[in-house]
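Note that this complex is displayed minus one protein chain, with the remaining chains in position.
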């Protein structure tokens, strides 16, 4: 198929690479050209503007947040350049409110809008192992389904309104942050009584909590391996803020998310901005004087 | 071996049954005689007092909380009746402070004290699938290891001081309560935006959080199946209180546990005392008017 | 002096009235004309646009929030119509970030910008009893000081950067919300034990907490007199959000503000949007089943 790809950070590059390997044609754009170069080496063609990439039959974008999507897709004129009948697959984690706005803007242009945020880190993306959360008009989702099968190992259909996939993504990331905080508090409690956090986590992650996320994060925390960051702490704060905002829009109190917000701020105030968001766990240890 | 067993509630009966099936002799005591009768039918002999059961070579007890252990094992004179060199395996979830006190009391009587709290519900206990958290004097733990292998599928050694196993058990139960609260908040957020909590939980429990505890509890919450209770809500409050007390003893702030305490109280105030503690999740839905 | 006044809600009308009584000339504008009519009856002249009112020597504005100030003062072209050397006194509670932006925009137009948010409710405003929190360029503040003395009983100078007055205003409103929540929790604790909240509040407000805010709000709560609203609950949520945002900008965790946010949302979810924000106190009573 004739694809566009906009946004080639760690995640975007890995996903675009998988699409290329399957033999699709691709016009790729990125703010800095180095990442485009790497993709061209894999068979893509470089687009000189987002609008050029946006003229493809199916366009993927993987951009940092609402503001960047707004700037690159909307304000730049790219969306206006898309052809009617095209499909835009937005892989990014954006706010629910912005996703709703994007649905409207795309409908006005007769461009199908599919939200397909993903669960997983860059290494999983490269291995094609992401989970894809997909929502949007059924025929558009159906059409891109073979492509999404290249993006991740499994696609979860989440409804006909694109923003629903963002709701689920935001709820998942909130749950991850809550897990990190809980591992921190449980670990601090154990350590204060003379049990190594690693011993506690070994029990937890081999019994009740024998899940991929627990195994990954408990290891990072037990080894205090917060750099290099897989997902920086301020990005975690952004995602918790997305949860709080989505809650506020429907008057849903989220006291755990509020607590996470405050601890992420404390972590940033303590100088941990460049660390992985699993460093959120250290707030609990520090508050206990450990 | 010549065993004693004190406390035949759902968990105790299931565990004692597994020990009997392996061919051990057992003197069993329970406050109400019906449960003893069922065990006698499986080959045990009835003890007329806790002290009588306590005279065995290895004595297991599975009692409700600190107060009941204090009454049945200590105040009743049972511990004083134990023979020097015997081993007492306490399977119950007791406070860290009480466990430390039990260590001292047993040492004064030259009785080995092994703490072996378990992870899992009664059905898992009957199937021999529990996880056993064991701590105590190494030779005593070593000696009862074959018996613990009948109690559960795996035994986790947690140190030479018995109370360390209680620390880990309390940290695990705190983590479960945090998971329930998080599933509640995430589910309320999803529902308010038009995503069925079951759809969210399906994604979560098949990807990031594909763990036994998440699968069990997410199903209970999605189906609002809170009765009959596997573990009643006030017991959950008791366990969170154990975490808060253990934290306070070492000045470890536990803000998530504090939040859980308040929501468990709100659930009780709303009339949910007889429900499973997974009903804690409903506080989040109610607070959002859902 | 030759004054402009933009925004004639309850607070604005009361303040503008006091300025008129002192003999100043005034061009007044409001979105709905009725309020202008009442002011014209007191001697003001009606401005047909915000820009017209903005051409005065000193212009006061009292508008609802960032968005309304942005629309009426900036986007409408009013600020562009102000004469260089004029002074704009913004009485509204706006965000710190927006106040900082306004400082820049006014400086670009050579218009002095004084932030003068006020403490007190409409009845106090009519009586000239408000407290005025003033910040901005010293000469501008000095020049409007006689006018501010008509706005309130006392003016507190808070620095040379206008947004500092907003910081203080936001911190004060956060403190008020915290007081309401605390009165609610303390009252629920008392009531559950058989002490009438009114009896508790009588002790508090005549001893440790013998302060105007405590007396006013404790009376509202004790009598459950939440309508008509002096300050509606969603406005309280807005102000707590301003505190959280100002905190986030400087990575200041504000756990009490986070808790207030969640309880204000719960109050709205429970249907209390039209009530006075003192109804926040009822969340604590409801959560206790009282």
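Just so it is clear, A, B and C label the chains in written order, and each chain counts residues from 1 on its own.
The definition used in the following text is that a residue touches a chain if its C-beta (ideal position, glycine included) is under 8 Å from a C-beta of that chain, and two chains touch if they have at least 3 such contacts.
Remember, predicted model here, so these are calculated numbers, not experimental data.
Screening C:25, C:49 or C:178 for touch with the missing chain picks out C:178. Within the full complex, the residue among B:1, B:80 or B:269 touching the omitted chain is B:269.
Touch with the chain that is not drawn comes from one residue among C:74, C:105 or C:131, which is C:131. Within the full complex, the residue among C:14, C:28, C:96 or C:268 touching the omitted chain is C:96. On the side of subunit B, the interface with the absent chain consists of residues 241, 244, 247-248, 251-255, 258-259, 261-263, 265-266, 268-269, using the contact rule stated above.
Within the complete assembly, residues 255, 262, 265-266, 269-271, 287-289 of subunit A touch the chain that is not shown.
Taking the complete complex into account, residues 96, 119, 131, 133, 154, 156, 158-159, 161, 163-164, 167-168, 170-172, 174-176, 178-179, 181-183, 185-190, 192-195, 199-200, 202-204, 206-214, 243, 246-247, 250-257, 259, 263, 284, 287-290 of subunit C touch the chain not shown.
Heads up, the rule we're going with is that only the chains that are shown with their structure count from here on.
Shared contacts of subunit A and subunit B, meaning chains that touch the two of them, come down to C.
The geometric centre of subunit A is 39 Å away from that of subunit C, both derived from CA atoms.
In subunit C, the residues that touch at least two other chains are 255, 262, 265-266, 269.
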